[in-house]
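Omission of a single protein chain aside, the complex is shown with its protein chains in their original locations.
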Amino acid sequence: MIEKTLKGKPAYWIWLAFLGMFMAIGAACYIRQYNFGLGMTGMSRDVSWGLYISQFTFLVGVAAGGVMLVLPYYIHNYKEFGRITILGEFLAIAAIVMCMLFIMADLGQPMRALNVILHPTPNSMLFYDMCVLCGYLFLNILCGWVILTAERKQVHPPKWIYFFVYLSIPFAVSIHTVTAMLYCGLPGRHFWLSAIIAPRFLASAFAAGPALIVLACIILKRVAGFDAGKKAMNKLVTIIIYAALLNMFFVGLEFFVGYYSNIPGHKFALEYLFFGIEHHGHVYNNLVPFMWAFVILAFGAIGLLASPLAKKEDNDFFLGLGCAMLFVAFWLDKGIGFVLGGFVPNPLHEIVEYVPTANELAITAGVWATGFFVLTLLYKIAIGVEHEIE
Amino acid sequence: MYNKGTIIPGLALFVLFVTFPIWFNGLTTAGDLPKPELPPGGEKQCVMPADYMRANHMQLLNEWRDNVLRDGNREILEIDGKKYRKGLQMACMACHTKKEKFCDSCHTYAAVTPYCWDCHLTPNEAASKEAIH
Partner (left out) sequence: MDKQRRKFLKIAGVSALAGIGAPAIIKLTSSNAVASSGGQEAAAGHAAPAAAGHGVAAVEAPQGVRLGMVIDMRKMAEQPGQLDSAIAACINAHNIPEFPDSKNEIKWLWKAPFQNVFLDHSSYHSSTRVANTPFPALCNHCDDPPCVRACPTKATFKLAKNGVVAMDFHRCIGCRFCMAACPYGARSFNWQDPRPYIKKYNADFPSRMKGVVEKCNFCGERLALGQEPACVEACKATGAITFGDLNDPQSEVRQVLDNEFTIQRKTNLGTKPSVFYIV
């Protein structure tokens, strides 16, 4: 099946070359960072995790989001998702590849990464994160490949694969739960120390992941003649809207707990993120525009997706716009605000703001490009098989 | 034989390329056995016999590392009346004061680059910034 990636229209090759350019720039920048150390980034003693870990956190969600296709199709036998389930599984693969690259980019001593396996430490959440991420990656490769092969041969998939398909569902939940536990189990970081982090992560994942799949379907319809079907799209949109509303509800609950209890520790990070904070005569409000953009985009996207505009048979512009807005909104929420906000204030109640460096941004863009490169190849295979059996 | 003109020179080049390590080491000094310089202070005795150290110093260093750091066992070794504090910097470098002439001579030959000296100070390095002692 891999041979399908080797034939394509010029646009396909131009797109791959375009991504390849970012990958090359990212790789060159990574070599600089590798040689100099993480001092090449904007991270500091007080904001010790930056863009890499926040992207990782967001992308774990994108990977988990694929389960919103697998679950209705395999458990509830919702046939409309039959054609796009594979897109969810392949998206999960690409997202986990990005997650792993971001983790590697973030390590101070990447050559020692295998110490996590050589000296396994069950009391560390990172150990479990490694286990579930590798497990979920393996399950998606296995299930995606076996089912696509069966589809290509026009036979039923072997029975044993269903065990792994069903197993991948709790795994999808677990990857994001364990990722949330990286944060919510740390004493002294009030913004993260909240039992609602895992459900909040899952809610935003179940909106952002499917939103990206809807976007992918719209693009594939235009460039590859792949039609996922309006019914499947509408069902996905329903899932997205509910998940997005849940996420906004959970964010609202954080506000309630912080502001009604009036406990400074609970309030501080929210205040910093959404309103900015004045501390010793200096105003810190780096992230305020991002957070308000998140709120506006999220509610705008929910409104747009719920309106008849998004359901038009002949025009999917508004559907695509809504999904893009929602994806960006939740990227701002989780891929920027959540991780960076947690470091403010630091354990000694000082405020240090984080600004990524150009080198760091280039590496981040390079990893995203790698993810989309992998995604393009995988989708090329999936669509190629679909066309072959038609 | 077809294409004699390309095959034979090609083969010759290939053989030359494959045997590169042999003739390169023969022609240059890169292949000569390293001669690590013995301790400048004239020390004859080590914590273990020279044969053992030659083959296993890395394991011993790892063992010391785990003793000192992980088990908190920093007891001072006494071997034939001489006292040694466990540690590359504190025991080994006390006699083998010239890392460049001792450690490096074999490590370069064997093409290994242990990361010991990313952290541990050689006497030379330590002297470069007026040591406290």
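Chains here go by letter, A and B, matching the order in which they are written, and residues are numbered from 1 within each.
Basically, a contact is a pair of C-beta atoms (placed from the backbone, for glycine too) under 8 Å apart; a residue touches a chain by one contact, two chains touch by 3 or more.
Fair warning: this is a prediction, and the values are worked out from it, not measured in the lab.
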Please identify which residue in A:A11, A:I31, A:I117 or A:V283 touches the non-displayed chain. A:I117
List the residues of subunit A that touch the chain left out of this view. 36-39, 41, 43-46, 48-49, 103, 106-110, 112-113, 115-127, 130, 182-183, 185-189, 342-343, 346-350, 352
Hey, which subunit B residues sit against the chain that's not shown? 65, 69-75, 85, 89-90, 115, 118-121, 123, 125-133
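Note that only the chains that are shown with their structure count from here on.
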Rounded to a whole Å, what is the gap between the Cα centroids of subunit A and subunit B? 46
